[in-house]
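For this depiction, one protein chain was excluded, whereas all remaining protein chains were kept in their positions.
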Amino acid sequence: MTDVVKMVHGAGGQAMQSFIKEYILRHLGWGTGEIPLSSLDDSGAIDGVVLKSDSYTVKPLFFPGGDIGSLAVAGTINDILMIGGRPIALALGLIIEEGFPFSDLDRILKSISNTAMKVGVPVITGDTKVVEKGALENLVLNMSGLGVRHPYLDHNLEVVKKYRDGFDEKWLLDSNIKPGDKIIITGYIGDHAIALLSVREGVNFEADIKSDAAPLNGLVEAALKMGGVVAMKDPTRGGLANLLNEWSEKSGVGIKIYEECIPIRDSVRNVCEYLGLDPLELGNEGKAAIAVIPELADKVLEAIRQNPLGKDAEIIGEATDEYDFVIMETVIGGLRAVPPPIGDPIPRIC
Amino acid sequence: MCLGYPGKIIDIKDHFAKVDFGDGVVRDNIIIALVDAKVGDYVIVHAGYAIQVMDEKEAMETIKLWKEYLEFVDKEVK
Partner (left out) sequence: MSEIDIKDILRLYRDPKIARRLAFKIRDIAKDLEDVLIMHVCGTHEWTITHYGIRSLLPDNVELRAGPGCPVCITPASDIDNIIKLGMEGVVVTVYGDMSRAKGGKGMSLEEARSRGADIRIVYGIQDAFMMAQRDPNHKYVFFGVGFDTTAPATAYMVKKGVPDNLSILSSYRYVPPAVGALMMAPDLAVDGIINPGHSSTVTGMKPYKEYFDRNKKPMVFAGFEPIDVLLAIYMILKQIETKEYKMENEYTRSVTWDGNVKAMETLLEVFLLSEGYWRGFGVVDKSGFVFRNTHKYVDARYIYGLSEPRDKEDFVAGARCADVIKGKIDPVECPLYMKECTPNYPRGPPMVSIEGTCKIWADHKVTGIIKCRF
């Protein structure tokens, strides 16, 4: 019945998860390594080297708070950081539709340069292809990244070991979480998705909401330096809802979060209300969820808050063995399950 | 059945309005032709048009009444 690839297969929800399992892993899941493909974590690792590849298509290319260039740098770097890597180099693949204006290209390359320079990660190789008009829309970016073990990763893992008997993990994997671990979100959620939506034809609205796209190097360093972090993940497509479900499934724990603790801007909340969107399903490009052993959760939170990108961080919940899925205590004190979203959030009338 | 959310009319051109849904979230081109609304009114917006001018007094009355009633009940229970 499903014989062609659809948008939903790339939207970061349930459909994409089953697509990856049924197709990608079936063919390519045989590799081994420290973090093999089959673990479907944020990056892979082999022989102490961290590798990540990500392609970027975004409509429009320029949006409030960023563009496809800053997005690509932030996205790839964050994925390397999330497993406990330190990004050291980037590779840029450009696929451009003929007729694409040089002025726009210039803007995008400048933005890539600025974002990468700020965190000291150079682009050291790349490739350019130009395709016929209509073969793709405007341009597609591939940003791959290389990393090594983060200098504070081993310290961080030692701290975890002090509190947790038998803990023997080498990386910050999605499967590391145990009941009791606290979940931190490093700031306001939903800004990126709403900023994009605000300039989309047919849905567009005015709002002072900017994409949060940013590499999180400093923030991650602060957290690892403190120690006690067991897992990190960035809630990009599919949002916090997707992230927590992945953690719950891979770690075999339930996760309970508290709606009133989740930082959401009033403006983002208002957009969600009038368009019928769920903030938990909105994508972010400059946020991380961080699972920390309970004993050090407050200290790690404090350390994160010292970083400008983490000043609005909050503890939003904890892993639990009371449930085996993601559950939320709502603002009125009710309980509800938080399922993974099907695809990109779309405005509703119903 | 139908999602609706209140917003404040901040500008009117013909039968279309700029509506502020709060905290700077503004949608232009909301159809207000089917209600009697003026700038400053709160309208309930569904799928791009105002289905009603919200009755602020009623909104306040309902919730105040219930709040008082429930607080009363609370004391009774204790």
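We just call them A and B in the order they show up, numbering each chain from 1.
In this section, contacts are C-beta pairs under 8 Å (C-beta built on N, C-alpha and C of every residue); 3 or more make two chains touch, one makes a residue touch a chain.
What you are looking at is a predicted structure, and each value in this text was computed from that prediction instead of being measured.
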item	value
Touched by the hidden chain, restricted to displayed chains	A, B
Residue of A:Pro101, A:Gly166 or A:Gly334 in touch with the missing chain, whole complex considered	A:Gly334
Contact footprint on chain A, counting only the chain that is left out	1, 4-8, 14, 18, 201-203, 275-276, 278, 325, 327-337, 339, 342-343, 346-350
Residues in chain B touching the chain absent from view	1-4, 6, 8, 15-16, 22, 27, 29-31, 33-36, 40, 42, 44, 46-49, 51-52, 54-63, 66-67, 70-71, 73-74, 77
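As a convention for this text, only the chains that are shown with their structure count from here on.
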item	value
Interchain centroid distance [CA atoms averaged], chain A/chain B, Å	36
Chain A residues within the chain B interface of the complex	205-208, 265-267, 270-271, 273-274, 276, 348-350
Contact footprint of chain A on chain B as seen in their complex	1-3, 5, 7, 21-28, 45-47
